[in-house]
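One protein chain is absent from this view; the other protein chains keep their places.
Chain IDs A and B follow the sequence of writing; residue 1 opens each chain.
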């Protein structure tokens, strides 16, 4: 890293964070041992991909699992995901080697338990991460209790409603949560949105497969499709129509309750059927934001922060956000969340999308310790783009470039999600 | 910019330009005030995307519109499009700030009127831009009168013929322009091509949607489809066949009259239905040059300078131009016209496509003042690629690299379009 990029990076690190998407469990936000860290699907799936049998992961516990995973992760030290682990070990576990030796498994496991059992550990991680608040991912029937929503901001996740309401179990969860039948979609959603917003929710979210192409059915067709769903119909076209009806009904509530609707576009679930937990999903590059044309036109007052799963789709995202006032670029998601793609995608967005319509990054973390290394990865890429494309290529001052960085990293999160 | 890149950039700027595609109106080629500049759809659509209501743009006039747009453009100063405005203000309006303050709206508006009312203004812009000639975009029934075709080179635009000849109004325009019925396609086109080439036309052009996949119908089917079109048939398959028949008939005339056929591939019109004027079109990345396989094989003697709307399709373009003698890479279009994509696409083209088959750039401008900043953006990217990939990585001399640049920027335009 040259000195200009380093200076910009260090300034970007001073900006206090609000992390607008994660899977943190607010009642146990931080890790309790190294097992929690190594259990992150990025590590189990990479170790498995490099040769570790799934059974051995499932059957091992504690120090054994730590040693097993560290041993197999030696085959993936080239990956950027491994570098997150190294950065966590350095920052939080006083371990400064570039490769974490399996011989240190026991030592590190014990050290992690000792440190993480400190009652102030969560506070310590928040502080070290410069973190003000972090968004959650909450099931529609989440009680939303037992945490401070100023720190942990609820977000209504709606995948189950749109894609699994054909499941009688999910229908029962719906009935309990809303007090109405699934056919009374609008009424039930209104109950959910009211509860969520009263509990401090600031976003609604969904992840969708690459071939999802929602068109709003007429009210009569929507009702018919919901009836069919409730009666357990297996008719594919009716189920699709029910999905579309629910999807648009959620968008309606987003408008009514003034919640942005995060769309996470492109994941196909369960592609590798014998993969490890959370390591089975992939994608299909043959997808287009054109599939959401009807939605963007239909709901001009709803903001859609959009994540795409591929670097290839970034130009569509940048172009749709350049044209549609209600489309916002959002973070760098999953398979596109590596510096090779982050940097190229950030460059294109900063050249083509209004600054106010870009949410730079979210951690997508399951445990708080990952927020720091993941944001650092992003901040390094952002610093490089600001240095090369703005300070050097376009003659911007460092201060002006940093203002742009602040807007992307923090300002837009506050404004768009109204936190 | 390092000193090598700067030297190359400055030499590239000395090459006199022939701009092979624009939307200049030859009877009023330059702007008459700052309103003409700010009215460019890039600025209205970005201001709208950043929050400015369409109605306010439509209803405001003159100084008010200037102030309104400058105010809202403060939210898009990060975009490369904004940098064109800054460069125009510096070059043509003696205004040297990196952000154009809305407080200077009145001053700049008045200054622009004063300068642009100079009877030599157009000449001045031509001179400052180092511009020898610029191609136009002419409707098929354009009278092509009142301008010097040595400076303003006509180009027959055929979108209306291929995609709108089902419209009775367009049919009437056709009858007036050709003297024959639409069913007599070949005869009518021959009249148009003769008129255009006599008036100095050097190209035929069309923009096509991402799902256009033309196959030449048999003469009998073509005639049937044209009859159906004329009689107002709404049959979708007949209308598609008519489109294909007209498209291939145009390609036939391109061969007969030795005109290159510019294909601008991938735009979907009217995606954002409430967008500002010219700010409604987008694209779908699911498209392939394979859709033009039949055409390229069928018309080996017609040159096809091709623009693609996405960075993703650039590899197809480079590969088809590498294999097909009649396929030529052409410029960096619209949503792909940002340095992040220009630079990557230029690199791939220069590594894989014969130098003689690359048309580096065109401005696509509506007003002459935009030719300079848009070409400068391209020349900066080209200079970077020549410096890094040729001088540094491959050991080429600067002079040899610049010869390549000259061929791309000027030589090929002269040869391919025979100007």
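FYI, a contact is a pair of C-beta atoms (placed from the backbone, for glycine too) under 8 Å apart; a residue touches a chain by one contact, two chains touch by 3 or more.
Note that this is a predicted model, so its numbers are computed, not measured.
Visitor: Using the definition of touch stated at the top, determine which of A:311, A:357 or A:394 touches the missing chain.
Guide: Residue touching the absent chain, from the options given: A:311.
Visitor: Taking the entire complex into account, which one of A:25, A:80, A:113 or A:128 touches the absent chain?
Guide: A:80
Visitor: Which of A:38, A:185 or A:336 sits in contact with the chain that's absent?
Guide: A:336
Visitor: If you put the missing chain back, which residues of chain A would it touch?
Guide: 1, 45-46, 48-51, 75-81, 83, 98, 268, 271-275, 279-280, 282-286, 310-312, 335-336, 338-341, 344, 380
Visitor: In the complete complex, which positions of chain B touch the hidden chain?
Guide: 286-290, 293, 296-297, 300, 312-313, 315-316, 318-325, 344, 347-348, 350-357, 389-390, 392-396, 400, 404
Methods note: only the chains that are shown with their structure count from here on.
Visitor: Compute the distance, rounded to whole Å, between the mean C-alpha positions of chain A and chain B.
Guide: 39
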